[in-house]
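Right after this comes chain A.
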Amino acid sequence: MGPLILCGTVELDALEKRIAGLRSEIRAAKAAGDHATVRSLRAELRKTERAWDDALEPEPEPAKAPLLPVREQVHQALTLLGVPTAAKMIVTVSEAFFAGHITTSQLTSLRRDEEKSFRTSPYARPYYLCAALTSELLSPARGLLAVSTWPLPSRIIGPLSPRADFLTSATRIAEHIMRLTGAGEDASPSAYRLLTRMAQNIPGAVDGFDQADPAQVIAAAGAELAVHEESDADERGEAAQRAEQQLNEVTRLFGAGLKTARTA
Partner candidate 1 sequence: MSVISAYARALAVQTGRAQPVATVRHVHLSATPMVFIPLKLAGEAAAPLAALVGTDPANPRLLVVPQPRNRDLRFAFMAELADVMLPYVESFAGVTETVEAKTPYERSSDAPQLLVPNRGGIAFTKLLGRSTRFRRADGPYPVHPSVPVLGQWLTFLAERAEYAGSSALVAMTEVLALHWATGQSPMEDANLATQLAWIAPPAGQNGPEAALAAEDPLTSPPAGPETHPDFDGQVLDHAIRAYETSNSPAQVREALRTQLEPTWTLMWQAVRLLRELPEAATVDARWAKDRDQFTRETARLADGGFPRGRIDGAVSAAIRLADLESALQTYEAQRAFDDPLVMTEHRVAGKAFSGEVVAVDATRRIVPPGKTRAAPRPLVTIRTSDPVRLSPGKRLSSSRNRKQKTEIVSIARDLVVIQINDQMGRGSTPAPGSVPEVGEIVCYAELDPSGGQRPRLPSGEDTPWTHGGPPAPYVPTDEDAQEAWS
Partner candidate 2 sequence: MIALTPEQAAADATAAILADFTGGPHRGVIVDSPPGAGKTTLVVTAATTLADSGERLMIVAQTNEQVDDLTDKLASKAPGLSIGRLHSDGFSVPSRVTRHPGVTTSNKIDQVEACTVVIATADKWAYVSERTWPWAIVDEAYQMRSDKLLAIAALFDRALFVGDPGQLDPFSVVDTERWAGLAWDPMQSAVAVIGRLNDLPVHRLPVSWRLPASAAPLVSEAFYPFAPFRSGTAAADRELKLATAGFPVAWDRTLNEAAATGWALHELPNRHTIRTDAEAVQACAGLATRLLQRGAVAHDENDTHPVSPDRIAIGCAHNDQVAAIRAAGVPAGITVDTANRLQGREYDVTIVLHPLSGRRDATAFHLESGRLCVLTSRHRHACIVVARAGIAELLDNHPSTGRVQLNVPVKFPDGWEANHAVLAHLSDHRVQA
């Protein structure tokens, strides 16, 4: 590492000289009232200062390569949840239960890639990560990912579905924690944190700032779900029927509408 430091010092000296030079040029330009030059010099100054900062620092190590492919980690999380889910939640669940390390940015183009793959060779894969469909227009619902093998009604999003799906996912997370503890393992603290956070938004699911109890969450979420279930199921069923009739095999998975890909 010796030579590197030496090199860095030389580089630092040069940069410092340049910074000092730029500062005096800015002062001069300012005194002359040449605002345009001041602005461009300032930008240059900031760039140089950053370069100086960077020169002071060693290069960051590259992140470790993932063990499972991203789409499989997503599938894992979605299978646990059983309902169309937004990227952020998928990431959180993956981390809490599967020691996953995907980031939301890795999920942004996932649906588009899956669609491309499906169009090229339909049903070549055992499952596709696909869209949820809005009940009224059967267009892809913004930001949600689903699994192609699920029954169509569960991929439909009606007005009550976001709430119903939230309650369902809370229930399934609680059930999974109970499965783990039942099997003698314990869920991670982040799994409990996630459950507690969700429970705080379900009436009667948790007391104050306590950690949520899975059984209590299941009971409370079930109670509220019972209120919405029927109308939500009706809406979804009706829309699913329409989708079966009106959509082709691609749009049934990835949604109808003008800008399918863009809204992914």
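Quick note on the criterion: contacts are C-beta pairs under 8 Å (C-beta built on N, C-alpha and C of every residue); 3 or more make two chains touch, one makes a residue touch a chain; residues count from 1.
Criterion applied: all candidates are chains of the complex that A comes from, given by their letters.
Source: prediction; values computed, not measured.
Put simply, of 1 or 2, the chain that touches chain A in this complex is 1.
Per the touch definition, chain A reaches candidate 1 in the complex via residues 26, 30, 42, 45-46, 49-50, 53-54, 56-58, 60-61, 208-209.
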